[in-house]
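Sharing a structure below in structure tokens format, with a few things to ask.
A single protein chain has been omitted from the complex, and every remaining protein chain is retained in its original position.
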Amino acid sequence: MSATRRSLALHGGLIALLFALQFVLPDYHHGNLARIMVLASYAVGYNILFGYTGLLSLGHALFFAAGMYGMGLTIQHLGFTPAPALVAGLVTGIVVSAGLALLALRTSGVAFMIVTLMFAQAGYLTILYFGEYTRGDEGFVIQQAERVLWGIDLSDPTNRYFAALILFAICLMACLHLVQRPFGKTLVAIRENEERVRMLGYDTFAHKLGAMIVSGTISATAGAVYGLLFGYVGASFASVQYSIFPLLWVLLGGAGTVLGPFIGTLFMFYLIDFSSGITTAYMLIAGVALVVLTLFAPQGLTGELRRRLWRWLP
Amino acid sequence: MTENSSTKTTTSRRGAIRTLAGAAAGAATMPLWARYTHAQSAEPIRIGFQVHRTGIGAAYGRWYDRTTQAAVELINEGGGINGRPVEIVAEDDGTDPKRGAEVVEKFANQHGCDIGFGTLFSHVVIGSAPRAGELKLPYFVVSEGHHVASGMLNRYTLQPGITDVKSQVQAMAPYVTRNLGKKVTMVFPDFAFGHDHRDFFTEAVKREGGEVLAHIAIPPAETSFTKYFPKIPRETEVLYHVMVGPAVLTFVKELGEFFGPQRPEMFGFIDSLEAVAMDSPGLEYLDGTYFWEGMPRHVQADQSDHDKFYREAVGVDNRGASVSDPTDISTYAHMFGCWETLHVVKEAMETAGYAGPGDRAALVEAVEAMTDMPHSRSHPQGAKVFNGKTHQVFGHQYISRVEDGRLVKVHTTSIEDTFYPDEVDYTKRAL
Partner (left out) sequence: MDFGPYILLASLEGAVTAAVLALTAVGLSLVFGVMRVVNIAHGEFFMLGAVIAWWVAQSMGGHPAVGFAAALVIAPLAVAAIAVAADMTILKRLDYDPERTIVATIGLLYIIQQVTLMTYGPDARPVEAPFDTRLAIPWIERGEGGWQLYWPWGLGTTSYKLAVIGAAVAVLIGVWLLMSRTRIGLVMRATQMDRDMALAFAIPVEKVYALVFGLGAGLAALGAVLIVPIQQAHYLMGADPLLLSFIVVIIGGLGSLPGTVLAAVFIGLSDGIISVFFSPTLAKILATLLVGMVLVFRPQGLFGSRTA
């Protein structure tokens, strides 16, 4: 089996597994997995910019929140139904990521980190400033009645799980497709040595722009879906910790691998969940786990897997 | 850790408990010894306690925890609820809305809790309540936020143990305008909590014939305030302040440095100084100023027996500090909400003959039917009136004056002072 076929089988297999789990998982883990899949989609978006293109952004919460508020505000103030609202969220994501990309891509490395961080902070403060419409840090609820998409009630656990799964499947497969095509391979090359890629005649700016827009849009869509599925839109999702989370999930799971983001999100979620059952100092356990993991599994969980066993893993 | 294994046993016991509960429906009238007869064979009532153990709410979370444990101990000593002991299952939500919603799910689906309870910070309540509504888990918040009564939430979310900020703020306006001054400048944090104060108080002051000269909104997490003070108009008669967060001591100190000896009257909310000793260095400037208190922290001359009993049970002394550590000041103006909410839960479960998760809807209806809550051991903060339609309770508010580092109560509002027109009728929504 060729490498492409194998990856397709593996990733398709994961989606099939997630589909099958829906029927056997107990309620609690069923609900968790729905959340994890949406958040993993956010991480997949982040990974495209960070893991593949090598640009470390500290402001992705801006995109996540942009999608979430694009969706939420149109429902709340313009009376949109879920489907147009999701589109609104996606479009907001495209606009914001394109706008930020045009500015931020003039920098790289640490300056890029700070520029993205600054714009994300400004975004967070703007949400607070326009509190009259956004309800600021408290946020607002999207009532159950407003979350009915084409007759399907999204607050029902089964429907919610499927919606999350569909989002995740699309993002995962899109990412897989992207990295196996020339565009994706150029991104990896840019990550390794941008100078050389430019000398070879590629337009590196266009590639980075494309990567950032794709990354931002996927993150925004995840934000819009998260708000819609779980019924709450709030400024805390635009705060700096929601920019650190995808970085953490991707690094833990394996940056530059397609599966990494999902593994990382799953791992961190259950690490916190299990340790909070054992002790009130669960963040201590999380901290120690991070240190240990980074000492002994530097490429992240999936990255190590790729390095030691399955070299064909995309 | 309880996985869903408990559900198997409860189904077989449920029938037995139902008949017992039916007989014990008038449990309030049964003598103490009789309540224990079924205790050993009864499954505990599991209350999922969503506590802010970490994050910015941590200082409050600690005291909410202690008050909750004390209330549960008292309830269990009295035979529990419907002959079943109460068990608290606590989970930290990190004062984060996303985690809060996850914790609510954990209560309902993994721990098999009967109800959820205890959330304080508004944004966490708003983030978590939708999930409670979807899971049909009765969710008793102790938040002071106006979000419940505003109609934003759902029929399963209730706030029967603590009054909300709209009623608190509104009730202050008459006293302030009559005794302190009619020209007010407001200083508040620039987020939802501060905006609530800004909106409700400005409205109420206008009604009393006063006027708010300036609104000074301070960005969240600001650590130094002097640069904002020049915006306070010179003609200000009363400075109204509700700064919260770790920087509050700085705020007061810098206010003192700015105004010096010629300050306007000052009216603040004790929210600013919860868990902070009134005689801390730097707070001398507050002498002679006024505060809203949810429940007077320092023992007053007219202390009721109920307040005395409550302090002993929770472990706070006459200054509102922990009896084991006098430097550990409690969040006295808020934590009573946990005590009272748990007693409301007990009363409602007994009225409804609550036997298990199948009776959750009946439990909500039983709470909605409650109205007068007299001043008692169950309600040590004072008498209350519950509005079943808005799911919000109303009660007395207290105003104190700082005298020599002590808070002396100078005014008690009537409960009627705190009323405002209903904004929602949850009873019209389906359960």
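Letters A and B mark the chains in the order given here, with residues in each chain numbered from 1 onward.
Heads up, the rule we're going with is that a contact is a pair of C-beta atoms (placed from the backbone, for glycine too) under 8 Å apart; a residue touches a chain by one contact, two chains touch by 3 or more.
Source: prediction; values computed, not measured.
Student: Over the full complex, note down every shown chain the hidden chain is touching.
Tutor: A, B
Student: Touching the left-out chain: which of B:43, B:91 or B:190?
Tutor: B:190
Student: Give the residue, chosen from A:10, A:25, A:87 or A:114, that touches the chain omitted from the document.
Tutor: Touches the omitted chain: A:114.
Student: For review purposes, identify every residue of chain A that touches the missing chain, sorted by number.
Tutor: Per the touch rule, chain A residues meeting the hidden chain are 56, 103-104, 106-108, 110-111, 113-115, 117-119, 121-122, 125-126, 128-129, 240, 244, 247-248, 251-252, 255, 281, 283-284, 286-291, 293-295, 298.
Student: Which chain B residues touch the hidden chain?
Tutor: Chain B touches the missing chain through residues 54-56, 58-59, 61-62, 190, 216-219, 221-224, 226-230, 234, 245-250, 253, 257-260, 275-276, 280-282, 328.
In the analysis below, only the chains that are shown with their structure count from here on.
Student: Using Cα averages as centroids, what's the distance between chain A and chain B in whole Å?
Tutor: That pair's centroid distance is 36 Å.
Student: With touch defined as at the start, can you tell me which chain A residues reach chain B in the complex?
Tutor: Interface residues on chain A, with respect to chain B: 26-28, 31-32, 35, 125, 128, 131, 135-142, 144, 155, 230-232, 234-237, 273, 276-277, 280, 282-283.
Student: Which residues of chain B touch chain A in the complex?
Tutor: 1, 3-4, 53-54, 91-92, 96-98, 101-102, 105-106, 108-110, 122-123, 126-127, 129-131, 133-134, 145, 147, 152-154, 190-192, 195, 219-220
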